[in-house]
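Worksheet: the structure to be examined is printed underneath.
Left out: one protein chain. Kept in place: all the others.
Lettered A and B in written order, each chain numbered from 1.
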Amino acid sequence: MTYLRQLRAVIRKDLLQELRTKQRLATMGGFAVLVGVLFNYSIDQAIVAAQDIASGLIWMTLVFAGVMGVGRTFELEAEDGAFQGVLLSPIPRDALYLGKVVSNFVLVYLVVLLVLAVFGVFFQLDYGNHPFMLLAVLAVGALGFVALATLFGAVSSGTALGETLLPILVFPLLVPMVVYGASGTSRLLAGRPIAEVEGNLRMLAAFALVALFAGAGLFRFVVED
Amino acid sequence: MYKRTGWIGTATALLGVALSVLVLWMVFFWVPTEANQGVIQRIFYMHVPAAWVAFMAFGIVAFASAVYLWLGDERADMAAVAAAEGGIIFTGIVLLTGPLWGKIAWGTYWTWEPRLTLTLLLFFIYVGYFMVRAATENPEKGKRFAAVVGIVGALDIPLIHVSVLWFRSLHPEPVVLKAEGPTLDPDMLTTLLTGFLAFTVLFVGVLMLRYGLERAERELNLRQVTG
Partner (left out) sequence: MRSAAPDSSVGAASANPPPDPDAASAAPLRAVGLVRTFGAQRAVDGVSFTLESGRFLSLFGPNGAGKSTLLRLLSGALRPTAGELRLGPELLRTREPGWQHRIGVLSHQTFLYGHLTARENLRFFGDLYDLDDLEERIDAGLAAVDLVARGDDQVRTYSRGMRQRLALARTLLHDPDVVLLDEPFTGLDAHASAVLKGVLEALRDGRRTVVMVTHNLTEGLEMADIAAIQVRGRLAYWESAEGLEAAGFPGLYRETVEASA
């Protein structure tokens, strides 16, 4: 009970903060839309169709925008030492981590939905096939991403390099997510049967689980002194 | 304690160097040329053992990191740094020899060959490991951050491995020649095994020397401040 109350407090506080400032959603969302615009001009559609590479683009946008947004979470906490106050309280460190994962996931997934909507219009993508499977693949992938990025966001914000270190730490670890996520998405966009994507979803889930367990277990070593 | 480790470490490292020279001799003068690939195949006797050491070293890094976080024992952290420094060098050897071989065997310096890709990612994980250490003002924090990188890296490597293999199965490469023949000539096997032995011994020796150096350095730092 105590655990759930503490967990809920962190989630509510983070979302409330974001609701008031809209800082991270605005930067992530703006970034994602502009990527779509630049992307449009970066390819010669006479040679390659945007639809053919859209799934890779969706995933890369998720990764870059996500790093931007999640990287900020601990900078926001540093405001007037608030995070020290949190660490002085009896909240278990894994509850703190999981709360941050949930609130970051909500933000990142909102951006994913925005990306799907905007890129769908920009590049005439067809989600008609298995829209729920597509949403599930992106949700599970985003969860794994957020689980790693939250842990390493805490690491990088503790270093002198700050957020700039985050991509260097997480990108090598994200390869499984990008491989299974992007290929699953392109299959769905190409109208392949759902059975061809189930394996991808399973691997994305395995990735997310490993990341969540590692993060929940190791977070306390990152934030404590 | 330091002196004894130092002596054994020096001896092991020297033995490793001697064995490596022996391997070089075997590679250049003794082992028969592989029929399909020709001379370039000889790089294989360095490449594969180096890759083995690179991954073994990361295993040590991850294990020592976990021990460090669990027990807070300074020695575990020193072992982890020492292994990481050795490991990144051997990772470098793999990444240098791989493309050299690839250029002749496959006609291109870089292919997304799964094992090579995995080694490249391992290299970047090692880079992250050293960067968090260097970029942290409080050394205790840097050690813990690095340990977290090491442990998560080790947990992720099997998943990366599976995913890059799977990725390749989707994109078959224009491989003309297979890397390994169906059967390895006994002399080739002997050379390869000697290569494994030489690099492993060399790595262990360097690890011990580096550990001793790290230890001496930390003791010196401590003495300067308190003395």
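Criterion: a residue touches a chain if its C-beta (ideal position, glycine included) is under 8 Å from a C-beta of that chain, and two chains touch if they have at least 3 such contacts.
Computed from a prediction, not measured in an experiment: that's the story for all the values here.
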For the full complex, contacts between the hidden chain and the displayed ones involve A, B
Contact with the hidden chain, among A:Ile91, A:Val112 or A:Leu125, goes to A:Ile91
Across the whole complex, the chain not displayed is touched by chain B residues 71-74, 138-140, 218, 221-222, 224-226
Omitted-chain footprint on chain A covers residues 2, 5-6, 8-9, 12-13, 16-17, 20-21, 79-82, 84-91, 93, 220, 224-225
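Rule of thumb we're sticking to: only the chains that are shown with their structure count from here on.
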Taking each chain's centre as the mean of its CA atoms, chain A sits from chain B at a distance in Å of 32
Note: in the complex, chain A contacts chain B through residues 148, 151-152, 155-156, 158-161, 165, 168-169, 171-173, 175-176, 179-180, 183, 203, 206-207, 210-211, 214, 218, 221-222, 225
As the complex stands, chain B meets chain A at residues 69, 121, 124-125, 127-128, 131-132, 135-138, 140-142, 144-145, 147-149, 151-153, 155-156, 159-160, 162-164, 166-167, 170
